[in-house]
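Have a look at the structure that comes next, please.
Left out: one protein chain. Kept in place: all the others.
Chain IDs A and B follow the sequence of writing; residue 1 opens each chain.
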Amino acid sequence: MNALDASGDNLVQITDLTREFSSGGGFLKPRRTMRAVNNVSLDVPRGKVTGVVGESGCGKSTLARLVLRLLEATKGTVTFDGKDLSTQSQAEMRRLRRRMQMVFQDPYSAIDPRYTIRRALLEPFQVQGEAKSASEAKATVDELISMVGLSPRMMASFPHQLSGGQKQRVGIARALALRPSFLVLDEPTASLDVSIQAQIIDLLESLKEELGLTYLFISHDLSLVRYFCDRVVVMYLGRLVEILPGAGARPRHHYAHALLDSNFEPDPTRRKVVTMLGGEIPSPFAKIPGCAFAARCPAANDLCMRERPPLTDLGNGHMIACHNPMD
Amino acid sequence: MMAAFEPIKTAIRSPRGGASAAVLLLVVACALFAPLIAPYAYDIQNLPGSNAEPSAAHWMGTDEFGRDLMSRIIYGARTSLTVAVTAISISVVAGLSLGAMAAYFGGWFDRTVTAVVDLTWSFPEILIALILIAIIGPGVGSVMVAVSIAYLAQFTRLTRAQIMALKNETFVEATTNLGAGHFHIIFRHLLPNALAPVIVAGMLATGDAIILEATLGFFGLGAQPPTPSWGAMMSSGTAQIFIAPWIIIFPGLAIAMTVISINLFGDALIEALDIRNRLRSV
Partner (left out) sequence: MALLSVQSISVSIGKLNPLDGITFTIDKGEILGLVGESGSGKSLTAMCVMGLLPRIGGAITKGSIVFDGCELIGLPEIEFRRLRGKRIALISQNPMTSLDPIILIGAQIDQVSKLHLGLSAEAAKARSLDLIAQLRIPEPAAIHRAYPHQLSGGMKQRIVIAMALAADPDLIVADEPTTALDVTIQAQIIQIMVELVRDRGLALMLITHDMGVVAQACDRVVVLYSGRVAEMNAIGEIFAEPKHPYTRELIRCIPRLGQEPGSLKGIPGTVPSIIDYPDGCRFNPRCGDARELCRAQVPALERKSSGLAACHFSEV
């Protein structure tokens, strides 16, 4: 590690980030709060792919939106390239957004149905107040469209005339229009066919090399995350339970292990016997004093029910929040 | 922008859309070019020739003052359409603004708007209009104000529902993330996508507004004599219903034909725009 500037090797630093949502509180309904993201601290190293994996309701999408300040945090800070996002003015935030962009899960609704592809790709410059002459606009759109492997003939098309994969390519081109250095990828392939999913991952890989991008990759697919990411962060019910330093690292948290165990290999000679997890995923509104996974964990004891395990370093950047880690 | 006219073309090509469009065109032409089309002036009285039945000279007969009924119906289209279209236009624009702001910004503003809208929604439009006219007094202007306020709840509610659904679409979040402000989001994304159902609802409401205007005219609360208004003409025809039924029949037919055509064309537009579900979401 060489000594860089204040922000060091980490483009994004997340510290004690918490976001609460409340529901109810209306007529005759008690107000309830849930912590979608609960005290999360995480560094996103420059030029690397950090993967966040977890099942529905684990808070990974909320985390993505907090990192880009599309949602305001209840507590904690996000620092982007040394700047604390929560203290930025609206104008400063608008400038910063040029450098941090997002690719969304649902390419079907990520583009305004009334916009042509050309107009959608020029909109980033429009909202940033960057006027372009007709010839500049054409050159920009041509470049963006070919960068993501689409044909310039599609410029005049409307989103509904494109396939899911093509729409997602437009989504990526739009995110790249302002030349960001950081991309949050929120399940960018989850709604695509398998053969198209691999294409998009391939595209994201080569764009990262070409443009020197840093990715935060959100997914529920552990095999994809292990293939694509340099570091894997496992979330459960709003909390970080394990950070795997590399794709090859063996998970030692019981939940991370169960997640890996649930992932069937495309190889009939390696069938597995899935360990049945007992219990149900607790309600997100439940106040859990101990480990969030304790109710389903085969190794849970009294301590796990009572006391929340801290995230501790096992060495090599392998972090785990578990009182009784697996061997 | 040519794409905006596509649904209208499609609607006109369907049989009922085409027929209703032709009738509407005729009514609009009457309103616009009444002095050119009408065979007589609307206010020339001819007492000896009063209550004359339809003839070659007076195709629809004359009323109790001997005025040519057809001319009065042609001029009456002016009153009806002006009142209905102006009132509904004001109502649509106000409803779009209120509904969009309520849905987008939420909070106390949304709660207040929703409460007022729900309250007015629970009264029939005619009652609201009557109360308002009782306060501000009769006349064409009053009827316009009354009708536009009577329908405001409908458009506010519809717009609010549309914007509520649209603001959770990914493209709104994506555009926010590009650095776009509220103004850009509302005017470039939300309103253009919410517009179609609101405009069609406005068109359909114009038909209702014509009936409402005629009803108020029937009670003598609208255009004051001698300005012809379909509702007032029917009202004056009630006294002669057994000796000169045409005085009440022809204005009635004019109202019915216009309103039916508006509804049929609106239906054809709904089909062409494929927005039946979105209108039902109110």
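The criterion applied here is as follows: a contact is a pair of C-beta atoms (placed from the backbone, for glycine too) under 8 Å apart; a residue touches a chain by one contact, two chains touch by 3 or more.
Just so it is clear, the structure is predicted and the values come from calculations on it, not from any experiment.
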Visible chains that the absent chain touches, using the contact criterion stated earlier: A
Which of A:30, A:129, A:266 or A:315 contacts the chain that the document leaves out: A:266
Residue, one of A:241, A:258 or A:320, that touches the chain absent here: A:258
Identified contact with the non-displayed chain, of A:145, A:185, A:207 or A:222: A:222
Hidden-chain contact residue, picked from the options A:70, A:93, A:137 or A:277: A:277
For subunit A, the residues touching the chain missing from this view: 55-56, 163, 165-166, 193-202, 205-206, 220-224, 226-228, 247-248, 258-259, 261-274, 276-278, 280-281
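Just so we're on the same page, only the chains that are shown with their structure count from here on.
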Separation of mean Cα positions, subunit B and subunit A [Å, integer]: 50
Subunit B residues touching subunit A - in the complex, by the definition given at the top: 169-171, 173-181, 184, 189, 192-193
Residues of subunit A that touch subunit B when the two form their complex: 65, 68, 70, 90, 93-95, 97-98, 101-102, 104-106, 109-114, 123-124, 126-128, 171, 174, 178
